[in-house]
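Everything on this sheet refers to the single structure shown next.
The complex is shown incomplete by one protein chain, all other protein chains being positioned as in the whole.
And now, subunit A:
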Amino acid sequence: MEAGDGEEELTAQETAVYDRQIRVWGVDAQKRLSKSHVLVSRITGAAVEFCKNVVLAGVGSVTLMDDRTVTEDAIQANFLIPPDENKWKAPLRNSAVIQRVQPNGDLADFEEEFFDKFDVIVVSSCSLANKKKINNRCRRRPKRTAFYTIDCRGSCGEIFTDLQDYTYGQKYPSFEEAISLSWRSLPKKVAKLFFALRVIENFEQSAGRKHGEISMSDLPDVLTLQKQLCEAQCSGTFACSRCSKHPPVCAILGGILGQEVIKGISGKGDPVKNFFFFDTTDGKGIIEDISAAD
């Protein structure tokens, strides 16, 4: 993020449109935003909310990629796709900022150099294996690329952030490092959702399912796996695994992640380290720091 050294001024139009938010984060932050490039892999309901938020904030570009075709389900959760569309070209018409669309392929299979084009990579609806893989690739590049995951599972949601060595001497663990920590070593009151989502993820991986491809009939198997994984540590939170998207939760997650990415790019405010959970059942939006003690 070399941007934002103040050499270019915002145009009068930009100043007028961004007036209210410049009052929140200042002109320099706005300039840095305008030079940043964001890649979003898989356009889920929560990811669309996120895209809308960062486009409004005034990022330089958002690149969308999705290897899936539009389904009824996707339309239900997505306000960028008019119901009669069957391609991902729709978002192009909606915003000048959303410049590029990479319709095919899985981000995990792309050349690593591809990652260098972006300051921020956000993945959604991504398998456990690919989350680890993409995150680790980001970390191997000489350029620091912030990596985020965002997933809405029914009435619950999770955001993971890896800013590597962002600032304040904070070291962020990779997704793989964070989830490999011994559960016993974690603080006592870590949100149950953290454990529940790891169980679900593991189940999907071991059963060869896609992200979110899970139903009530899987409950016995999930519970067995849960038992193996956490013994007495967490109680059943199966409710969160239902894959149907819950738009208010998508809005909340997309809002929080939007804020986090804006903080990360602009250097203003303290970014979350390193998980955020929202659960409609208790209404709490919780930050958990899941990293090895120094």
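We take it that a contact is a pair of C-beta atoms (placed from the backbone, for glycine too) under 8 Å apart; a residue touches a chain by one contact, two chains touch by 3 or more; residues count from 1.
Here is the rule we use: contacts and distances are computed from a predicted model.
Participant: For the chain that's not shown, choose its UniProt protein name out of "Sorting nexin-30", "SUMO-activating enzyme subunit", "Cytosolic Fe-S cluster assembly factor NUBP2 homolog" or "Methyltransferase small domain-containing protein".
Facilitator: UniProt lists the chain that is not shown as "SUMO-activating enzyme subunit".
Participant: Contacts of subunit A with the missing chain: which residues?
Facilitator: Residues 9, 15-24, 27, 45, 49, 52-53, 56-58, 76-83, 154-155, 242, 244-252, 254-256, 258-259, 262, 269-270, 272, 276, 278, 280, 282-288 of subunit A touch the chain that is not shown.
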